[in-house]
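With one protein chain withheld, the remaining protein chains of the complex are depicted in position.
Then we have chain A:
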């Protein structure tokens, strides 16, 4: 392959290298120069984790062919401050807690640095606009904007440098602003996530994924791929030496598809090769014969007689049913003055952590299989993998690399097993970095749910009975479904004392992308239904929505839905605080009409709009002309 020569200045040092012509600037920085502070979050210019300066202008290095760097001056996160030092922007990010998982932070620091270099007087609207190309999933941006404003003041000299120092903490850490211990490693780009790690002699893995939602695998022919120069191994389900199957509750998911595929994007085979390009080319040489099976895409149809069966062990496609019973529901409804009935549905949601799944595995000289990955559940993974690869537990080691955002999405062992198998087959370190598209298609999602709700009430707002029936789409594998249903059932009727209730949460298999753990773990779907019902009940009873909640809230001594007696309760104070903070206009929902007085008060965040700087630029130029 012909080479591309790049002569450039990188972080003040001369660089003269030959590299592959097709590399992006991002690859050249990360792979050739080992400047891994610049991250890859999407590879498509959307997320900004790869932002670097080229000739003083901030660009996305995933959208820049490396050739464009020739003769250019490049500045990366590693070059902003001298080793051991941090810039005011970096120190401000540390101060305000702007870095959480930290994966977006090098790019975010670069964008903030660029904003203040382009316009040291930028107001907050302009700062937001200039940071618009960088996505953060942890912070909600508030702490980031706070940091940029402090840094702006310090750089301009309008705020003393002491503003960057840690706040004093008095007697209690509660309510105090305490800096995160790991923030300096994140704001400087020094922290190594799994994709940033390099081991000598390391192979790159790529995964062949199913194009079908439900199909029988008739044959897999890997011979042509295996014969390719640069390919170290190809693995399939046949390479699993032990008892295949993992999952948080039910071990229904094979390391790679075994006999059949159950969702689009399921791993079918994987290649480990000397480099990424070879691994990807080898994937196209693997021949898989499928026989398509009828697919099941609607959870409502999963339990119907004659529905396609996704897993042999569950002929009714039921993953889990959690029932909760309390009191006498029939008596409760009989006592009601008003019965409300409605249906609620929620959609599938992706976690969208900025760090796509990544991992490294190797076999150490004592035959210990080591897997490094941002797993949210390493001990469980370790036990499951030991069974799968038929090794004693002391020969399996999991190392948790920094998690660049998880939110529940990294609890499932969807790729660590493949890495272990390839390392065992080659005795070389193997790395797998998901693309963003791969992360979207293969990782678990929030359960889409449907709730049928019945609520009985007295005219004074008291709930007399609730029937809560939830059906969730578990997708192709069980993953965390059982726990999510349990949590949904426990929290189903909200923080309200209900003496008579009948709660059922069910989750079923379909051929959709698997559902799994996601922040609130089933609570969100249930509360959407319950709180919507409370608002509709307030409307029907002509009550203030806060009042109907106060009438029903759990107090000390209340029995929860699962009949635990509460020794503490704080909902009264929560409601008071929320009512006050929202400047709530008292009254039943109908009294406000189209013009509410409690909207758009101070501290209300205005919607994003762009273009503040256009007006400003034309005004500034008019003024400068008048002066001239």
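Points to keep in mind about this one:
Everything below uses one rule, namely that a residue touches a chain if its C-beta (ideal position, glycine included) is under 8 Å from a C-beta of that chain, and two chains touch if they have at least 3 such contacts; residues count from 1.
FYI, contacts and distances are computed from a predicted model.
Between the names "Putative carbohydrate metabolism domain-containing protein", "Tryptophan synthase beta chain", "ABC transporter permease" or "Molybdopterin dehydrogenase", the one given in UniProt for the chain missing from this structure view is "Molybdopterin dehydrogenase". Touching the missing chain, out of A:437, A:469 or A:535, is residue A:437. Contact with the chain that does not appear here is found for just one residue of A:21, A:120 or A:294, A:21. Counting over the whole complex, chain A has residues 1-2, 4, 21-22, 24, 43-46, 48, 51, 57-60, 62-68, 70, 111, 114, 129-130, 132-133, 276-277, 280, 284, 435, 437-438, 608, 610-611, 613-614, 617-618, 621-622 touching the chain that is not drawn.
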